[in-house]
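One protein chain is absent from this view; the other protein chains keep their places.
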Amino acid sequence: MAVMMSIESYEGRPANVEEAKEQVVFANRILSNEGVMDAFGHVSVRHPFDPNRFLQSRALAPDVVTKEDILEIDLDGTVITQTNLKPYGERVIHSAIFKARPEVNAIFHGHPHAVIPFSCTGVPIRPIAHFAALFYEGIPLYDDYDEDTAMLIMSPEQGEKVAHALGSARALLMRGHGCIVVGEHIPALVWGSIRLRDNASIQLQAIALGEPKYLSYEEGRGETRIQLSQAVLGRAWAYWLARAKKAMPDF
Amino acid sequence: MAVMMSIESYEGRPANVEEAKEQVVFANRILSNEGVMDAFGHVSVRHPFDPNRFLQSRALAPDVVTKEDILEIDLDGTVITQTNLKPYGERVIHSAIFKARPEVNAIFHGHPHAVIPFSCTGVPIRPIAHFAALFYEGIPLYDDYDEDTAMLIMSPEQGEKVAHALGSARALLMRGHGCIVVGEHIPALVWGSIRLRDNASIQLQAIALGEPKYLSYEEGRGETRIQLSQAVLGRAWAYWLARAKKAMPDF
Amino acid sequence: MAVMMSIESYEGRPANVEEAKEQVVFANRILSNEGVMDAFGHVSVRHPFDPNRFLQSRALAPDVVTKEDILEIDLDGTVITQTNLKPYGERVIHSAIFKARPEVNAIFHGHPHAVIPFSCTGVPIRPIAHFAALFYEGIPLYDDYDEDTAMLIMSPEQGEKVAHALGSARALLMRGHGCIVVGEHIPALVWGSIRLRDNASIQLQAIALGEPKYLSYEEGRGETRIQLSQAVLGRAWAYWLARAKKAMPDF
Partner (left out) sequence: MAVMMSIESYEGRPANVEEAKEQVVFANRILSNEGVMDAFGHVSVRHPFDPNRFLQSRALAPDVVTKEDILEIDLDGTVITQTNLKPYGERVIHSAIFKARPEVNAIFHGHPHAVIPFSCTGVPIRPIAHFAALFYEGIPLYDDYDEDTAMLIMSPEQGEKVAHALGSARALLMRGHGCIVVGEHIPALVWGSIRLRDNASIQLQAIALGEPKYLSYEEGRGETRIQLSQAVLGRAWAYWLARAKKAMPDF
């Protein structure tokens, strides 16, 4: 977990619940606008004061999520907010990972098309472009779906299996389904989610040309430190946010 | 037909003729806006009260179809509506399938580019992404064009040949031409039409990487049940509809 | 030339000079909006009354061409219009083809990216999608550039070489450069130009999957007759024109 600890001083974590809700809204809008999510996929942030809770939209298409849609959920997947709004069925993924990974404060699950070819051929996604360096410790693959659950992760037990497969990694591919990305805070999560998709698409092209030279472990580690700094991440965040606001008049 | 029967309770079918017309308009607009159709292709829905009739636009580009353009047609392809408006020449595809498949209530025919490479190489499209699970029973290929008909399906006899090739499947590829998708109602049809295109494009990339692991029959069956539920399909439908309305000021 | 003669009755030809100019503007706008041209490429139409003249924009990016930019040019490439406006250097392509092909009334030259891989590998573009049927007689390749002319066609002699390479075909690939498409009138030309690009991109994907089955000569001939009919071509033309007008507020 060296990498994540190395940026502990970065002010990416929300100062209060309102800010946390806003970050979840922003992440939903950005990942939708950049084509990483369509009508499906979800983002969560750990509660700023209570590590045993997280914030996530009710079951809704990510491009229309607002602060009013954000629910408070505990690490068993129980919705704490007094509401009739329906949560995502796959919130157990978030519960289980927040439980297993205390240093993780933000989680994305979705189905970007570019990662699926890797998920079902066993070819690992590896950093080939420096902006995807943060995956230098490797991206494991989950392919242990329960027979009667239709490849979805709907029970606490399945959530735990997925969290176990993720291990200490920053991302997990799910065979024929999509991916999970985790981050120390929402901006790092958004960076990782976009860069995973971009790297997959570049790697596919590189493999068509020949044997790619991937980033070395040291290159990946060094680049990660820089890319998750406030200077780099802050610029990217402002850029993606402005694009989303321009494309979404209601935002 | 187990899958289709399993969602009989879903309220995807129109309650009256006005709603049926509206659904056809929505499907035309959505499939056009999502790039599944260009100036060509057509959508139909079975008449809500008379199973021997269906509703379909007059011969028109799908991105401009309105309720005023919808014609009532019988299962011989005869236009029932008193009108001079010209129907699609290939409406016989719809007639023949509605006749052969009583549980089918919605049909799409079009030429999404991503499916054509599969149609002319004999490589079958198989569910590789979970959101295309509904094709788990297989997608047959039609390549029995009459010599003098220019690869179009213009006569009742040709319609019947196509319906026969479709059999009990949810989709049919047509060599060098495009595809047919069928559904229990319009929302399921739109889901299938978009997901078929997306799966084709992902599958092409996966094949470039290695030997893909496709969804098993059981995975496909289980996922289909979930994806055609109101919760999942309803969210996707609302998402695609909002996107179409945003992109089409006249809509 | 059987195919072209078979649609002689189609009213695609302009009735007067104003209509001819308008058609050239429309074709420029459409092909630009559909991504077939960028800042370069040109379209011409034969003069409706004088077969020894044609109409074409002055040297200008196609997305901003208006009727005021259209010049009258003769078959030697001399600009007849009294003007200081500069014509395209490569207008000699048009002169030479209008001279050699009396049944051709509209010509496009441009550099759509999708055709270039075929032009420089010797893999012929062949109709694989039915909407590109009109190229069923084959698409020859030009690779006989004069050494000192930088792959451009700037002199009457070079124009004649290109016209000779085109022969009786509907399109010609130019190695490392782009393509020429010809038509009996502007709508057929626009159809051919868009469909050539689309077919190239689909064919590239099909070749990655396996050995494609192309349209047979008979299928191509039959489809061409239908696609160049008023019903089919008219719908496509209206669709592309509406899209261009929507995307170009000044149009």
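To keep things simple, chains are lettered A, B and C as they appear, and every chain counts its residues starting from 1.
Everything below uses one rule, namely that a residue touches a chain if its C-beta (ideal position, glycine included) is under 8 Å from a C-beta of that chain, and two chains touch if they have at least 3 such contacts.
No experiment lies behind these values; they were computed from the predicted model shown.
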item	value
Shown chains touched by the chain that is not drawn here	A, C
Selected from A:54, A:145, A:214 or A:251 as touching the chain missing from the view	A:214
Of C:80, C:123 or C:165, the one touching the omitted chain in the full complex	C:123
Residues of subunit C in contact with the chain not shown	38-40, 59-61, 63-64, 86, 89, 111, 113-114, 116-118, 120-123, 143, 145, 147-152, 175-178, 204, 207-208
Touching residues on subunit A - with respect to the absent chain	127-131, 133, 198, 201-202, 205-206, 208-215, 218-219, 222-223, 225-226, 231, 235-236, 238-240, 242
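Everything below uses one rule, namely that only the chains that are shown with their structure count from here on.
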Separate pieces, if any, that appear once subunit B is removed in thought: A | C
item	value
Farthest-lying chain, centroid of Cα atoms versus that of subunit A	C
Type of subunit A:subunit B copy interface by residue overlap (half), same or different	different
Superposition of subunit B upon subunit C: rotation angle, C-alpha, nearest 5 degrees	90
Residue list for subunit C, restricted to those that touch at least two other chains	none
